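Yeah, one chain of the complex is gone here, protein chain that is, but the others are all in their spots.
After this line comes subunit A, so read on.
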Amino acid sequence: MIKAVMVMNTQGKTRLAKFYEYLPVEKQQELIRGVFAVLCSRAENVSNFIDAESIFGLDSRLVYKHFATLYFVFVFDSSENELAVLDLIQVFVETLDRCFKNVCELDVVFNYSKVHTILDVMIFGGQVVETSSSEIMKAVEEISKLEAASNSIALIPKSASGWRSR
């Protein structure tokens, strides 16, 4: 199962952090710092895999991918395949790119909840449930449409279930 997904920039600022097992905020920060420390020390052109047992405890692996100013980090256990997770990152980023047209770091920052929505469609409860970029897009677009609809309705009158009539 996937234990955590993190997105951080090359300065170590967290842009997104989602832990699929509950951890207190302080612990999360500690882990994020630990991950960043390891990522910084990695040379270019080395593998994308890191043995994460010293940070996350037994049976944990870490795969990261570096895009422009962002590191995308997935932490998972032995039930996943490293190369496949690397491609999962690719799917995630491709989807973000489709969603935001030439995604950049600021898109992730400003559309925080949308990035979460995308991630929630892909990974649910630590399990990868959707790996097709177009399917994810479809789902996300539908959500956005519905939300936008309900939002505009909710803004005008205070009708109880305006979105249902859609």
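Basically, a contact is a pair of C-beta atoms (placed from the backbone, for glycine too) under 8 Å apart; a residue touches a chain by one contact, two chains touch by 3 or more; residues count from 1.
By our rule, contacts and distances are computed from a predicted model.
*Asks:* So one subunit is absent here. Using its UniProt record, which name fits best from "AP-4 complex subunit epsilon", "Isopenicillin N epimerase-like protein", "DNA repair protein RAD51 homolog 3" or "DRC8 protein"?
*Replies:* "AP-4 complex subunit epsilon"
*Asks:* Hey, which subunit A residues sit against the chain that's not shown?
*Replies:* The list for subunit A reads 1, 13-14, 16-18, 22, 25-26, 28-29, 42-43, 45-51, 53-54, 79, 81-84, 86-88, 90-91, 99-101, 104, 106-107, 109-114, 116-117, 120-121, 124-125, 127-135, 139, 142-144, 146-148, 150-151, 153-155, 160-164.
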